[in-house]
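Here's the structure, in C-alpha cells; my notes come after.
As you look at this complex, bear in mind that one protein chain is not there, while each of the others sits in place.
Note that the chains are named A, B and C in the order they appear, and that numbering of residues resets to 1 at the start of each chain.
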Amino acid sequence: MSLALDLFTIVAVTLGAIFFLAGTVGLLRFPDTLTRLHALTKADNLGLGLVVLGLLPQTTAPFGWIGLIAVWLLALLSGATVGQLLAEAVRPPEWDQTRTPAASPDVPPNAPEASSHD
Amino acid sequence: MSGTTLFGLCAAALVGLGLYGLICQPGALRKILAFNLIGSGVFLLFGVIAQRGGGVLALAGTGRDGDPVPQALVITGLVVAFAATAIAVTLLVRLAETSARGTLEGDEPPPPAPSGERRP
Amino acid sequence: MHANQLPSRSPGRLKFTDDGATAAAPSALAALARGAGFFGFWLLLARPGTDAPSTPDLAADLVVGLLAAAAATWVSLRLLPPARKGLHFGALARFAVHFIRQSMVAGVDVARRAFDPRLPLNPGYLAYPVRLAPGTGRAAFGAVTSLMPGTLPVGTAADGALIYHCLDVDQPVAAGLARDEALLARVRGNGGGCR
Partner (left out) sequence: MTSALVVDTALVLLVLGLALWITAARAAYGAAVGFVAYGLLLTIVWVRLAAVDVAMTEAALGSGLTGLLLLGAAARLAPYEAAEYQRRPGLGLRVLVGVLCAALAAGLAAVVLLLPDPAPSQALAVAAHLPATGLGNPVTGVLMAYRAVDTLLESVVLVPALIGVWSLSTEMAWGGRPGFLTPWRSGSALPLLARVLPPFGILVGIHLVWAGADDPGGKFQGAAVLAAMWILVMVAGLREPPRVSDRLMRFLLVIGPLCFIGIGAAGIRLAGAFLAYPEAYAKPLILAIEVGLTISVTAVLGLLLAGPPAPEPQYQRQSRRRS
C-alpha cells in the first residue's frame, strides 16, 4: 500500500514538474508577452496542482492536506491576479477607446441560459 | 571549501560590485540600488560569521546551529536599511519633481520638465 | 473609462467601493462561518499542542488564535461584505469539478502547444459581453477565466465588455466563457447570470 502511494507521489510530482517545464518552454518560445502569460498561468496552475496532489499521501490528514490545498488555492489566486495585471499593463491601448469591436463572440449574449448545463 | 566559506566569498564580491555601482552609476536611484547591494553583502558576512560561531553550540551538544547575536543584529539592520532606503527614495522623488532631473549633479540647466505621468 | 470606478474621495468616513454589496449588513451567520474558517486556518498554522505540552501554553495558544481569527473576520467582513444571497454549495461543488477539469484541459493545451515544434498558435482578441455585475462577481469571473483554456482577460472595453486575449481564436472560446459564467452565477445564487 505504501509502495503504491509512493509510486503515485513520484508519478504525480514528475508530471507536475513536466508541466512547469512546459510553462517555461512556452515562456521562451511563445512570440509575445500575452501568449507567454497564457503559458505561465495555465501550466503553472496544473503543475502546482499535480505536485500538491502527489504530496497529499505523504502528509498527515487532515491538517497537512488542508495546508497543501490552501497553498495551491492561494498560489492560484495570486497567479490569476498577477497574470491579469501584467496583461492589463501590456494590452494595446486602443481597446480603451473603441466600443466592442467587430470581432464579436460567436454566441449571442443570452448564451448563459442556453448552455447552462455542464 | 565549505558552503559557508563560499557564501562568505559571495558576500565579498557583492560588496565590491555594489561599491562599483555606487561610484559608476550616474542615476541616483541606481546608486540607492547599489547601496542596498553593499548592505546585503555586509549582512551576508554577518550571516557567515554567525554560522561559523554556531559551531560552539554543536560542540556543546545543544543542537541549534547559528550564533543568534549576529543574526539578531542583521534583523535590526534590515529594518533600518529599509527605513533609510525609504527616506532616500522619497528625497529623490522630491528632487526629481522640483528640479526635473534624477541625478545629484546640478551644474547644467534642467531639461524641460516631462509630464509627471507614472508608467502603467 | 473602466467599468469599475476608483473610490470616491469623500473626506469623512471611508466607504466601500464595491458597487454590488453596499447595503448588505454583515449577518451574524456569515460572520460566525468566516470566523470558524479563519480559526481553522489558525489551527493549521499554529498546530497547538504539538510542541507545547503544558496546559497554560495550549490555552494561551488558543486564546491568541481566537483573537487573531476575530481580527481576520472583522477585516474580512469589511473588505468583502457577505452577499445578500448565500452561496449555493451544490453549485459550488459542480463549479469546482468543472474548474479542476478545465484546469487540466488548459494545462495540457498549453503544454501541447509549447512542446510542438511547429508552435501552433493563432492568437487574437475577443470581446465578451459579460453579464455578471461589476464588482466581486465579475472580478472572480476574470480570475477564473484567466486559468481556463486559451483565455486571458486583458481589460474592459468602453461598453463594459470584458476583452479576452485568446491563444487560438478558432476554438469555441465564447461558448466556454458562457458556460463558466453560468456556473459561477449559480454559485452566487443567480440563476440567469444577471444581478
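Note that contacts are C-beta pairs under 8 Å (C-beta built on N, C-alpha and C of every residue); 3 or more make two chains touch, one makes a residue touch a chain.
A quick note: this is a predicted structure, and the numbers were derived from the prediction, not measured.
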Check: What shown chains does the left-out chain touch?
Finding: A, B, C
Notebook entry, point to check: Of the listed residues C:29, C:45 or C:119, which contacts the missing chain in the full complex?
Noted result: C:45
Check: Taking the entire complex into account, which one of C:31, C:139, C:158 or C:175 touches the absent chain?
Finding: C:139
Check: Which positions on subunit C touch the chain that was left off?
Finding: 1-7, 9, 14, 16-18, 34, 38, 41-42, 45-46, 51, 61, 64, 67-69, 71-73, 75-76, 79-80, 134, 136, 138-140, 142-143, 153, 155-156
Notebook entry, point to check: For subunit A, which residues reach the chain that was dropped from this view?
Noted result: 74, 77-78, 80-81, 84-85, 88
Check: In the full complex, which residues of subunit B touch the absent chain?
Finding: 1-21, 23-27, 29-30, 32-34, 36-37, 40, 43-45, 47-57, 60, 62, 64-69, 71-76, 78-87, 89-94, 96, 100-103, 105, 111, 114-120
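Quick note on the criterion: only the chains that are shown with their structure count from here on.
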Notebook entry, point to check: What topology does the chain touch graph have (line, ring, star, complete, other)?
Noted result: other
Check: What residues of subunit A sit close enough to touch subunit C in their complex?
Finding: 18-19, 22-23, 25-26, 29-32, 34-35, 37-39, 41-43, 45-47, 49, 63, 66-67, 70, 76-77, 79-81, 83-84, 87-88, 91, 95-101, 103-107, 109, 111-116, 118
Next item on the list: Would you tell me which residues of subunit C are touching subunit A in their complex?
Entry: 1, 40-41, 43-44, 47, 94, 97-98, 100, 103-104, 106-111, 113-115, 119, 121, 123-129, 131, 142-144, 146-147, 149-150, 152-155, 157-159, 161, 163, 165, 167, 172-175, 177-179, 181-183, 185-186, 192-193
